[in-house]
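So that we are looking at the same thing, I have put the structure below in structure tokens.
Missing here: one protein chain of the complex. Every other protein chain is in place.
== subunit A ==
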Amino acid sequence: MLQKDAQRLSLLLLLTPFLLWILLLVVLPQLGIVGISLREKVGPRQFTFGLANYLAFVQEPIYWNTLLRTAVMSILVTFLALLVGFPVAYYIAKIAPYRSQTALFLLCLVPLWVSDLVRAFGWIVLLRETGLISGALQAIGIIKGPIELLYNDATVVVGLVYTVVLFMIVPLVSTLNGMDNSLLEAGHNLGGSRITVFRRIVVPYAMPGIVAGCIIVFMMTAGSYLTPILLGGKNSMWFTEQIYDQFITRYNWESGATFGVLLLAFTSFVVWLGLRLTGQKLATTVAKD
């Protein structure tokens, strides 16, 4: 009996920092944001309760177009990050010699030591019209005049994939690491081709890692700010930029808060939809039996 109480107490004590963090830094501010989003401004320092901000969002195509654009591009980035990240993770976890695994893993981490801003500027230096790539292509005679590679959606996607691909690799490596090589051997021994083994054994086994990676990457991309702003062109609006504009340049906290709530709700919905369509459950990505 006493031992059970002690166990309960230690569990509680261990959970306390986490619960405080979630409650004070995540739940309460979110509730505050929801509260502000339900405020309608009627005059200086005067507010009433209402849904006008949400109506304004629905009625203005610019806003929901930007949200949809952000979502579509984020899904594309997630897909590309999976495409790029999977072979890397598979190599690190299954093919590379045991000793070099850590070193390879560390190499993937290196870009993260530099801030987002500096990495975005790195892309700018490479891709601008008078930049390195344009210059090099001219020097070897592939193109005649300078070429502008910056300021378009493709650049934004490339920049984002680069920024987030690590968050795809980490969960994939850790799931693939747990896979017993004898499973693959058994597959081959039973006459499975490489593709069959990959499709029927590797992918199902890695699914929790794939799902976790995709969720993290999608959420990070949809909520990113610097990369789309710095690499994007004259037409490229990102939804976070809308939120920033509402809060900062238009002094319109009510509408900014509304957009914040909508972004959270919409991305959560996309994640839920993705889980439903692929027949996965959130629980399987966390707890592995």
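In the analysis below, a contact is a pair of C-beta atoms (placed from the backbone, for glycine too) under 8 Å apart; a residue touches a chain by one contact, two chains touch by 3 or more; residues count from 1.
Here is the rule we go by: contacts and distances are computed from a predicted model.
Q: I want to check something: the complex is missing a chain, and I'd like its UniProt protein name from "Carbohydrate ABC transporter membrane protein 2 (CUT1 family)", "Extracellular solute-binding protein", "cytochrome-c oxidase" or "Nitrite reductase".
A: "Extracellular solute-binding protein"
Q: Sort through A:Val77, A:Met237 or A:Val270 and give me the one touching the missing partner chain.
A: In the full complex, the listed residue that touches the missing chain is A:Met237.
Q: Which of these, A:Gln138, A:Ser174 or A:Asn252, touches the one chain of the complex that we don't see?
A: A:Asn252
Q: Need a quick check: the contact residues on subunit A for the chain that isn't drawn.
A: Contacting residues on subunit A, toward the hidden partner: 44-45, 62, 65-66, 124, 128-130, 148, 150-151, 229-230, 233-235, 237, 242, 245-252.
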